[in-house]
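A protein chain is absent from this complex, but the other protein chains hold their places.
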Amino acid sequence: MLGIKALPREEIEAIFSLAKSFQEISTREVKKVPALRGKTLINLFFENSTRTRTSFELAAKRLSADVVNFSASSSSLAKGETIIDTVKNLEAYHPDIFVIRVGSSAALYALTQHTEASIVNAGDGRNEHPTQALLDMFTVSQQLGSCEKLKVLIVGDILHSRVARSNMFGFRKFASQIILCGPPSLVPFDCAEEGIRVEYDLDAAVESADVIIMLRVQQERQTSAFFPSLREYSKNYALTPRRLARARKDALVLHPGPVNWDVEIHSSLKWRVHPLILKQAENGLAVRMAVLFSVGTKKRTL
Amino acid sequence: MLGIKALPREEIEAIFSLAKSFQEISTREVKKVPALRGKTLINLFFENSTRTRTSFELAAKRLSADVVNFSASSSSLAKGETIIDTVKNLEAYHPDIFVIRVGSSAALYALTQHTEASIVNAGDGRNEHPTQALLDMFTVSQQLGSCEKLKVLIVGDILHSRVARSNMFGFRKFASQIILCGPPSLVPFDCAEEGIRVEYDLDAAVESADVIIMLRVQQERQTSAFFPSLREYSKNYALTPRRLARARKDALVLHPGPVNWDVEIHSSLKWRVHPLILKQAENGLAVRMAVLFSVGTKKRTL
Partner (left out) sequence: MLGIKALPREEIEAIFSLAKSFQEISTREVKKVPALRGKTLINLFFENSTRTRTSFELAAKRLSADVVNFSASSSSLAKGETIIDTVKNLEAYHPDIFVIRVGSSAALYALTQHTEASIVNAGDGRNEHPTQALLDMFTVSQQLGSCEKLKVLIVGDILHSRVARSNMFGFRKFASQIILCGPPSLVPFDCAEEGIRVEYDLDAAVESADVIIMLRVQQERQTSAFFPSLREYSKNYALTPRRLARARKDALVLHPGPVNWDVEIHSSLKWRVHPLILKQAENGLAVRMAVLFSVGTKKRTL
């Protein structure tokens, strides 16, 4: 499996320490190091995501790699080519790194069998989104000193969220406790296992949290049985000033972005929470530079 | 405001003198200078424009900058993200220059408040398109020696044209006189102010002009009340051989391109007018290199 689940804690810490040194590059006059000069990265997105792709593209360019964007919707996939044939064909060009977003972890795993290149998982269905969790954890450890023994509350559509899953795997490696909160249809009770608690009442759940991760609501899911009404969702699970007042003063609020203001987070909290959310995006670039650097020289997967 | 209106004449002249030196780079064997090496330019187009984007992209690459194209239609804007949140997120990557096309000048102005990067206006609604005017004026000054004290006739849909506005601001800084010509529905009489004359009869208007700027007809506007009939528009406001014969022999004919032949300009004039229109495109690259170079090292807006 590609993701945080299989990543040893020491490697997470190594990525953080690399990311720390890469953070500085993006503030230089010359925002570029020759670390991956002459390496080829292919951004292979079978599902659209301008933001994640752009972040990887910039990370690669700041390391001097050559980047080719291959959006599968515009390719011959429309002509009936399989995902594996697409990768095999691109493999013929001897890329060094594939950054892949694909609809299922089975598909992603299959792809790893057909390439000598390193693969970075940019989201595999509902399974994992490891660089998002790494940037969340990196942000937390920059703010609080470490990810160790924290109470991490994750709020929203846990059932469908690869961001939630990757963060759950990640924070637990640092002996942090996870509290999951959301409507029962989206937070199955059987999520609860060692290190994970389920809580349906957000007012209660925020109280002890060191970190509050608000998940993005995929509005396209509203029509399904999971989301009977957006208004009711927000009433019960949006972060409001009243709810945030119940939390610890120094609690961190994260969101993978882009925020649907007034759906996940009340817009009157923007001044309070947006700076850290933007810091997440900034850290995302440094974390992705670190990941690309560490997979760019020998075959590895993440 | 970002645009020619706020740009001092001396800065326009400084851009022209830079552009002159950059013209030569594009004719070299090695069409590249390291002027912006390690700088990041984000082409952020909330409205589609392959031509303008390509021109900026190439200008940046010839200065060795890293370029990322961010087309907002394919991004999470579709997911309801605001324009400002998009810029704030990209700002987290510490770009040096944003080249932005957006639907209104209010939106563009708002964006300037959320970035440390330089911003180049690539078209803000009906307001301005400064690099287009700069390349028009640069072309004129290369052909006629200067933009000083000329009679500049602008023909077409003045009401909706950012190209017309930017040129009006620009040429007047050089004591040139502007004559606006087009159907009354598209050339409001109250345009007339110091240095601007309105004329509804193109036959008369061409007679004294040193420079004739033919605006592009946005054919998608035909259905509105402004454009009752394309044929009637052309009959009255297309540049025809008969009309051009009334003009001064050395009158320059410009067009921002692409020309709708037989709509704005009679196709039998192509041999006469197209070379200079293509020269405009060529000069556009040099002018954009000059603009990017001058904003690429410290925060500025244009």
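Letters are used for the chains, namely A and B, taken in the order the chains are written, and counting of residues starts over at 1 for each.
Basically, a contact is a pair of C-beta atoms (placed from the backbone, for glycine too) under 8 Å apart; a residue touches a chain by one contact, two chains touch by 3 or more.
As the structure is a prediction and not an experimental result, all values here were calculated from the model.
Peer 1: Can you say which of B:39, B:62 or B:162 touches the chain missing from this structure?
Peer 2: The one listed residue touching the chain not shown is B:62.
Peer 1: Of the residues B:19, B:259 or B:295, I need the one that contacts the missing chain.
Peer 2: Selected residue, touching the omitted chain: B:259.
Peer 1: From the listed residues B:253, B:269 or B:285, report the one that touches the chain absent from this view.
Peer 2: With B:253, B:269 or B:285 as choices, the missing chain is touched by B:285.
Peer 1: Which subunit B residues would touch the chain omitted from the figure, given the whole complex?
Peer 2: Spelled out for subunit B, the touching residues are 26-32, 48-51, 54-55, 57-58, 61-62, 219, 257-260, 274, 278-279, 281-282, 284-285.
Peer 1: If the hidden chain were put back, which residues of subunit A would touch it?
Peer 2: 37-40, 66, 68, 70-71, 74-76, 79-81, 85-86, 88-94, 96
Throughout what follows, only the chains that are shown with their structure count from here on.
Peer 1: Distance-wise, how many Å sit between the C-alpha centres of subunit A and subunit B, to the nearest whole number?
Peer 2: 40
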